[in-house]
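Got a structure for you, written out below as structure tokens; questions coming shortly.
The complex appears here without one of its protein chains, the remainder shown in place.
For clarity, chains are labelled A and B in written order, and residue numbers in each chain start from 1.
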Amino acid sequence: MAEPTLRDGAARDAPSGLRDGTAEGPLARALDGLRAYRMISAMWIRSTMAYRASFAMTALGNFAATALDFVAILLMFSQVDALGGYRLAEVAFLYGAASTAFGLADLAIGSMDRLGRRVRDGTLDTLLVRPAPVLAQVAADQFALRRLGRVTQGLLILGYALFALDLAWTPLKVLLIPLMLVSGAGIFVAVFIAGAAFQFLAQDASEVQNAFTYGGNTLLQYPPTVFAKDLVRGATFLVPIAFVNWLPGLYVLGRPYPLALPTWAAFTPPLVAVACCALAGLAWRAGLRSYRSTGS
Amino acid sequence: MDSTSDSTSDSTRDSTSDITSDITRDITSDITRDIKDDPDADFIALDGVEKVFDVRKKTGFLRRERHQVRAVDGITFRVRRGEMVGYIGPNGAGKSTTIKMLTGILTPSGGQLRVAGIDPARERTRLARRIGVVFGQRTTLWWDLPLIDSYRLMHRMYRIPDRRYAENLDRCVQLLDLGALLDVPVRQLSLGQRMRGDIAAALLHDPEVLYLDEPTIGLDVVSKAKVRTFLRDLNTESGTTVLLTTHDLTDIEQLCRRVMVIDHGHLMYDGPLAGLHEVGESERTLVVDLERELPPLEVESARVVKVEGPRQWLAFPAAASAAPLVAAVAARYPLVDLSVREPDIEAVIAKMYADRVTS
Partner (left out) sequence: MCVRSGRFRLYAAVAGGSFRRYATYRIATLAGVFTNTVFGVILTYTYIALWDEKPGLGGYDQAQALTYVWIGQALLTTVAVMGGGFEDELMARIRTGDIAIDLYRPADLQAWWLAGDLGRGAFQLLARGVAPMAFGGLFFSLALPGDALTWLAAAVAVLLGVLVSFALRFLVALSAFWLIDGAGVAQIAWLASMFFSGMLLPLNVFPGALGEIARALPWSALMQVPADVFLGKRTGMDLLATYAFQAGWAAVLLAGGRLLQSVATRRVVVQGG
């Protein structure tokens, strides 16, 4: 009968699994990050599913809470027939697209707004000593499946709009719909990451992020004709969330965009999303570097 | 690149040794001489490591003043593979900053630093697979999830081979008494239970170095004993290098043959614990509760340092036995209760300072 001993002399001949598998190069790092993200979020999903009833309730709550925006639009349309020249089905189309794209991003990395708190209470350090990219760990933390409520709500309204709209469909327009949703989610992901990177500088300023995430989502739920040109310009060129649904959406609806942009701009959201994510990634790296040199 | 960083670290080392006390320099150079050609000797190697923070202090409603704080100010030491070293100092001395640089969390502002041949700041994730870290104040476990879920995640994240994981987990569960806790969410664990859970989590991937930042802080006596026994066995049986910071001198007494003292970012002492007591000529404290309030007691070989109602604090040399003192007090005064307090690190270091100023 052997006493339990600790890891008999394993220090020198550490198992090969520990030596390899180290990410080198940006691609390998990205894959490593995705792997960590998948593992952590899977664990959260499993733990959520242990309490199915509670999950159903919170998902329903998320659904109802996010549907309030649309209730406001319905109330408006109970009084008027058009808003900014757009009819209900058209507004619903824009709303559904924005809400789905935002919902997907929120589902994927909505917990990133807790970064400031992690910096403040020092728990970010515990992520830095693990062999996985910090961004992936922060993004997957507290992965909340209940946020499917918003995605569901967005898709339902988008479905209603597609049913109610009488559009001249072309293959290009059909293709543009899924492209719009995925790229839109990508753009919002970039906004979330950039917001988190900003929290490295100002830990208490997580609300600033809300102005761009939730605020951006609210903006996009209405047609661009409602807003002042300068605001539309800002949302197109400065923080390019207009590429989430306004540009591709107005092409599908056959409406002119209020700014003078070429028609092909409606098909650029994937490029914009990639560029935004790259910039946000750089901002994140700068933020993390500053954290590691200042410790706060 | 290499040559420049070498020359900077050399110059820093020179300037540091001026500042560092004589004792430190002697001991450090002794150690370095002994172990020159042994690769294991430089397992953890710091040369003139510095960390400077820019601190903005509020001076008015919106006015802020910037100034620099040298949290770690040119530290040089070596830790041999398999050593168990205590790293102590008062709050804000630079202990945690050093640990954070050793783990790659913080990037040093100057000097050179290697752990198992790796530069922690540049290859943080690669190093992460070879080290284990336990922060006494915050957990590395997932707060809302059962303990076992954290371990499962470590298993996959560190790519620990299945058999290895099962064996290590079994051992940790047995030795740290975790069996009943595996399905409990971490937030429901007591501090002692959580600490044991954290230590196990840091060891599942067979780290070559284990850093412990205040591993016994806030623990009850039983938990402390459990943690200490475990760490001692870990070090002797598997040769894991251990570096621990602590406020509790008993931790050091029971675990480490070598202790390093840091204060104001400087290494003040590096050597055996016994030597530290000598250096500090520290004092123990006898706390006596008397029947009533009395003027400060008069006893040989001790002096009253504090009076609070019927309770008095008497300081006496740490090397002396308490028995004759207790006898002397009991013979002359109406004694109700008494206890002896060991010198704490702050006191020892304060004494070191006093000695340095006078000599």
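The definition used in the following text is that contacts are C-beta pairs under 8 Å (C-beta built on N, C-alpha and C of every residue); 3 or more make two chains touch, one makes a residue touch a chain.
Because the structure is a prediction, the values reported are computed rather than measured.
Peer 1: Going by the stated contact criterion, tell me the shown chains that border the hidden chain.
Peer 2: A
Peer 1: Which one touches the absent chain: A:T100, A:T126 or A:S206?
Peer 2: A:S206
Peer 1: Thinking of the whole complex, not just what is shown, which of A:G84, A:G159 or A:G254 touches the missing chain?
Peer 2: A:G84
Peer 1: Can you work out which residue in A:A50, A:L231 or A:L279 touches the chain that's missing from view?
Peer 2: Answering carefully, the residue with contact to the hidden chain is A:L231.
Peer 1: Residues on chain A that touch the omitted chain in the whole complex?
Peer 2: Missing-chain contacts on chain A: residues 54, 57-58, 61, 64-65, 68-69, 71-72, 75-76, 78-84, 202-208, 210-212, 215, 218-219, 222, 225-228, 231.
The working rule: only the chains that are shown with their structure count from here on.
Peer 1: How many Å are there between the centre of chain A and the centre of chain B, using C-alpha atoms for each centre?
Peer 2: Each chain's C-alpha centroid was found; their separation is 42 Å.
Peer 1: Spell out the residues on chain A that touch chain B in their complex, using ranges where they run on.
Peer 2: Those in contact with chain B are residues 4-11, 14-15, 17-19, 21-23, 32, 36, 39-40, 43-44, 46-47, 121-123, 125-126, 128-133, 142, 289, 292-295.
Peer 1: Okay, in this complex, where on chain B does chain A touch?
Peer 2: Residue list for chain B touching chain A: 53-54, 81-82, 97, 100, 103-107, 109, 121, 124-126, 128-131, 133, 135, 137-140, 142, 144-146, 149, 152-153, 156-161, 164, 167-168, 170-171, 174-175, 203, 205-206, 208, 233-234, 237-240.
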